[in-house]
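Note that this complex is displayed minus one protein chain, with the remaining chains in position.
Moving on to chain A:
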Amino acid sequence: MSLKNDKFPASAAFDAISQALATDADKKDAIKQGNAVFAFTLKNTAGETESWHIDLKNKGEVGKGLGEKPTVSLTLSDADFGNLVTGKANAQRLFMSGKLKIKGDVMKATKLDPILKKAQTKAKL
């Protein structure tokens, strides 16, 4: 049961994030860190939108749809999301340039960074 939607290529990342939350220990760690439900709405080039959520408050799971009571909702394009998860773009910049829209508890959005970093392959200072 894959979370990926072929019309949204970057959504494969949700599967990867889901894998990173495979064990109970991982889930607990992530919940401790995120303590929020992050909802993502991606828009692809055709103009369609689709949502996923990363629940780091209750279950430590990734699922389709907005989830129940998302703490913070992020809206961005599929391409930008792709860059975000690979580390080519950073959330701060996307937000400041208006490419990433945040609704809900904006303060919690910064908690995404450490979580995303784990999925990225970047050089370490």
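Quick notes on this one:
The rule is short, and it goes like this: a residue touches a chain if its C-beta (ideal position, glycine included) is under 8 Å from a C-beta of that chain, and two chains touch if they have at least 3 such contacts; residues count from 1.
The working rule: contacts and distances are computed from a predicted model.
Comparing "Peroxisomal targeting signal receptor", "AP complex subunit sigma", "Histidine-containing phosphotransfer protein" or "AP-2 complex subunit alpha" against the UniProt entry of the hidden chain yields the protein name "Peroxisomal targeting signal receptor". Here one chain is not drawn; of A:Lys7, A:Lys32 or A:Lys69, the residue touching it is A:Lys32. Residues of chain A that touch the chain left out of view are 20, 25, 28, 32-33, 35, 87, 90-93, 95-98, 101-111, 113-118, 121-125.
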